[in-house]
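Only one protein chain is missing; all other protein chains are in place.
Let's turn to chain A:
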Amino acid sequence: MRHLLGCADLSATDANAILDLAEEMQQVQSRPVKKLPALRGRTIVNIFFEDSTRTRTSFEIAGKWLSADTINVSAKGSSVSKGESLRDTMLTLDAMGVDCFVIRHPSSGAAAQVASWVRAQVVNAGDGQHEHPTQALLDAYTMRKHFRSLGREGFAGKKIAIVGDLLHSRVVRSNVLLQNLLGGEVVLVAPPTLLPTGVENWGCQVTSDFDAVLPEADIVMMLRVQRERMAGGYFPTEREYTAGYGLTEERLRALKPGAGICHPGPMNRGVEISSAAADAANSLVLDQVASGVAVRMSVLYHLLGSDEGAMR
């Protein structure tokens, strides 16, 4: 594999290799000198056509800790506003000798299109409503650590509930694909208006009854409710949404003992997740952020650092 465009492109071997190496990479995080020479002399451009703080910073730190030269390009709207096509923008940067593009774009498929145009390798850092593979990988990494902390190994038999705006979420698509590879059991929970067409064929359970799922879930992953969706008539009011699909204090108490709480952020406290749940002892939200750097180091290393790497 030359690029990481989505979890649809991964095999179980690829995914496990990335997660395993991420464990080693995470040790760098606790060192006083956080630097490995693995990608010295390699140039990574983080090109973000959409606002992002955590993903861009996470990729930048990952690249720097592997000694790559990382450059951030905030390209939001630029190719359109200046009249240049995405293709020309990317070919221009590619001509400068870039080794890898980490690309975030509001359009589905943009990373795949860029990969078909440029010589450099491409990592999809989120494309529209399509995929966000490194988010799913860091989620899986975080869950795996959590399960181990409870003395349990692997994903087999584990139930992962993903709750919220599934229709517009790239995180959910990548998570379902990855968990299907790793053996986890995904349950999708959303109001019927926020379910993607054809979701019944994704190989996971789908329901609108959050309360029925709560006592069974080993992980509850809450997705952000985008307030602009309300104007789209997807659900009547924020209050009604929270009543049906929010991880309220009451629902927090109904969780299975040891169940972990995830959220890819940014969180709307009081809407899809209560502060009590976000800050609970079993909240894995900050672990997800910390894991992000290690997982992205692993991904970059697999793509750029080794001719024999799992993804070559």
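Observations, loosely collected:
The working rule: a residue touches a chain if its C-beta (ideal position, glycine included) is under 8 Å from a C-beta of that chain, and two chains touch if they have at least 3 such contacts; residues count from 1.
The criterion applied here is as follows: contacts and distances are computed from a predicted model.
Missing chain, UniProt protein name, picked from "PTS-dependent dihydroxyacetone kinase, ADP-binding subunit DhaL", "Branched-chain amino acid ABC transporter permease", "Dihydroorotase" or "NADH-quinone oxidoreductase subunit NuoE": "Dihydroorotase".
Contact with the chain that does not appear here is found for just one residue of A:Ser108, A:Gln205, A:Gln226 or A:Asn282, A:Ser108.
What chain A contributes to its contact with the hidden chain is residues 80, 85-88, 105-110, 112-113, 127-131, 170, 173, 196-199, 201-202.
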